[in-house]
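With one protein chain removed, the remaining protein chains of the complex are shown where they sit.
On to subunit A.
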Amino acid sequence: MTLVLAADGRPLKASLNRALRRQKLRALMLIAPLLIFIMVSFVMPIADMLFRSVENEIVVETLPRTVATLDGWDSESGQAPSEDVFAALYFDLVLATEYKTHTRLGSRLNYEMSGISSLFRKSGRGVGRFTTDTYTDAIQAADLAYSDPAQWAVWMADDDVRAALPMTANIYDAWATMIIVAEEDVPAEEVPWDFVYTSLFLEVMEGAEPPIALDLSAVAPVSLRDQFADVDEDWLDPVVWQIVKIYSPEYTNGYFLNSVDRLKGLDGIEVRPENEQIYITLFIRTMIMSGSIMGMCVLLGYPIAWLLANLPARKANMLMILVLLPFWTSLLVRTSAWKVLLQRQGVINDTLVWYHSTWFGQLLDPVFMGLLNLCYALVNAITWVWNLINGIWGGTDGLYLDWAVAGFERLALINNQTGTIIAMTHILLPFMILPLFSVMKTIPIAYLRAAKSLGATNWTAFWRVYFPQSVPGIGAGCILVFILSIGYYITPELVGGTKGVFISNRIAFHISSSLNWGLAAALGTILLVVVMGLYWMYDKIVGIDNVKLGG
């Protein structure tokens, strides 16, 4: 086999590859700014969000010693842990209080069991008043050297002493770091705090050899367990300790479980108590309401887009401005306008009241009421039959409109789901009209005329010829509106009251008010997965190639 060589003597294949590589590199350089921008502003935040939804380092960082000793505790014993765990908690909590991290840990654990936040706050304040100073006094009284900070520093630099008193050395180091970092003092000039003496006492009582022999047999031991129980008896509650133990690993699925109204119990995953379940309801509500908004947008947007596409250019431009003007108007302005229109004393209700007071209204009211009640009666009858078929006995509730009798009552159009659907349909309508318009613009009107000249009725011509061609526009509009609406939170917050809010309102609440970023990240991740799932389903059913934004 002969090797084909290029002009410079290299094998042709290598030379070609090199040229290609250079080309690719150049292309990459050209798109590099965009790529970097997308990485920094889009991919990295999403990755960070995914990471935050499982990250849980705070427990082990704040209570390292407690977590380590808690391994020996049998969480199913029904008893609070023993004295050594409380001793470890004492050391950890004194340090955490100085660094002021105990409140943050309390807030973290409070997500799993309400009440823990206040437990940590109270204990942080109480831990400085523990009666462990009797140890300090006894040790200092036994030998004066123990009250000399410089001597302590010398001891703690000595490997033999450290080997004999491992726990005290560890606590002293943590104390010294804290003195330098939090108090900005020099450890060799400060008498160690009570908790260092406590650890020395505990080790000596267990038979360790201190640098200067100590006889502490006369000192009455202080029960740290009792000290904590004095601050708050919840410390004796095994459930609190179970929570600490369950959430001690560095990573947790707790936030995700919380997002689907579950929690991590001792025997695995449990359902949260009923008065704490909201997220599944909110997810379902978000989906249903976004779907309704999307449906309303199709119903309202289709005829408008048709008009826009088929009117003479001058008239179409005028109409287009009417579509674009609200599109360009600030979201807040439009939402506030809806508040003015929809509220009980608002324009729409006032108009309705006025209409009902005119002779025309009074003439027509009974007719409308009759029609409405007929509809309700039909619904009732259908439900009744349905129940009969399914073997549910008990009839139906009387769904008749009672305000037909009571006279007109002002409608509740805002601060509920109705308000959210109305306002958001208005806000998202342009996102439906514009893709529909750009697709319809490309459908030649001659097709309709041809269909009719071949004998089709108006409806057949529309349904068989025109509509199939406009489906890509409907698809694009629906995807746009649906995905935008599940992410909306400002409008539902302002007009939705408590029943018309979305899951995104909870995400916003957890990011800006409760600061439960882990839960917000987990909820966000679920939302992201749901959107991607729906997108995939849409691709399977309709085909994403059929979506057109125009052209």
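The rule we apply is simple: contacts are C-beta pairs under 8 Å (C-beta built on N, C-alpha and C of every residue); 3 or more make two chains touch, one makes a residue touch a chain; residues count from 1.
In the analysis below, contacts and distances are computed from a predicted model.
One chain of the complex is hidden; its UniProt record names it "Polyamine ABC transporter periplasmatic substrate-binding protein", one of "Glycine cleavage system H protein", "Polyamine ABC transporter periplasmatic substrate-binding protein", "Quinol-cytochrome c reductase, cytochrome B subunit" or "Aspartyl/glutamyl-tRNA(Asn/Gln) amidotransferase subunit B". Among A:122, A:356, A:452 or A:548, the one in contact with the hidden chain is A:122. When you scan A:179, A:501, A:520 or A:547 for touch with the missing chain, the hit is A:501.
Among A:23, A:79 or A:114, only A:114 touches the chain that is left out of the view.
One chain is missing from the display, and on subunit A it is touched by residues 99-100, 103-104, 106-107, 110-111, 114-115, 117-118, 121-122, 124-125, 275-276, 278, 281-282, 343-345, 415, 497-498, 501, 506, 509, 512-515.
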